[in-house]
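Showing chain A:
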Amino acid sequence: MSLLVIFRSILLILLIVCAIAVNLTKDLLRAVIIFMSYSSIMCLIWILMESPDLAITEAAVGAGISGTLFLVTLKKLRAEDHTEENE
Partner candidate 1 sequence: MFENLWINGEEAVAIILFGIGFTMLLFQRNLLKKLIGMNIMDTGVFLFLASMGYIEGRKAPIVTNGVLDTAAYINPVPAGLVLTGIVVSVSVTAVMLSLVIRLYKRYHTLDLDEIYVLSKHQMEDR
Partner candidate 2 sequence: MLFVVNFPLFTIVLSLFSGALCFMLPGKAARRYTMCYEAFLTVLCLWILQYTYLNGAFTYVMGEFPAPWGNEIRAGVLEATTALIFMIIMLTAVFCGYRFIEKDLDLSKENLYYALLNLMTAALLSMIWTNDLFTGYVFLEILTLTSCGLLIVREIGRTTLAAIRYMILNLLGSGLFLLGVVLLYDLSGHLLMVPIQKVIRELAADPNTLPVLTISTAILTIGLSIKSGLFPFHFWMPDTYGWATPTSAAIMSSLVSKAYIFLLIKIYWRVIGIDIVERMPIRNILLVLGIAGMVIGSVQALHADNINRMAAFSSAANIGYIFMGIGIGGVAGYTAAIFHIFAHAVTKAMLFLTTPRLAEVSGDSLLFKELQGSGLRDRDAGVFFTISAFSMIGIPIFAGFAAKLQFGLAAVEDGAGWRLILVFLALAVSSMLNALYFVRTIIRIYSRPNESTRMEVRPHHRAGYNVPMLVLTVMNLFLGLFSWVTVDLIHRGLMMFS
């Protein structure tokens, strides 16, 4: 029981660390990856809080699709830069 409490506390602290780290990172790719790991931690917390529905959704959406959209956007922005240079 107490082990669970410790585990949960560690996860919660990690959440805050991730949130602050995103704020302080200069590199956008790194920020997006930290955000994806933030979502994965959130997913574990949902399981600990007995909400499996939310865990599945968060894993598929928060870590999966939101993250992919962010990455695709980053890619698109770099492609734009590349186009600019060649023109």
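How were these candidates chosen? In short, all candidates are chains of the complex that A comes from, given by their letters.
The working rule: a contact is a pair of C-beta atoms (placed from the backbone, for glycine too) under 8 Å apart; a residue touches a chain by one contact, two chains touch by 3 or more; residues count from 1.
Predicted, not measured: the structure shown is a model, and the values here were computed from it.
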Selected partner (touches chain A in the complex), from 1 or 2: 1
Residues of chain A touching candidate 1 in the complex: 8-9, 12, 15-16, 19-20, 22-23, 28, 31-32, 35, 38-39, 42, 45-46, 49-54, 57-58, 61-62, 65-66, 69-70, 73-74, 76-77, 80-81, 84
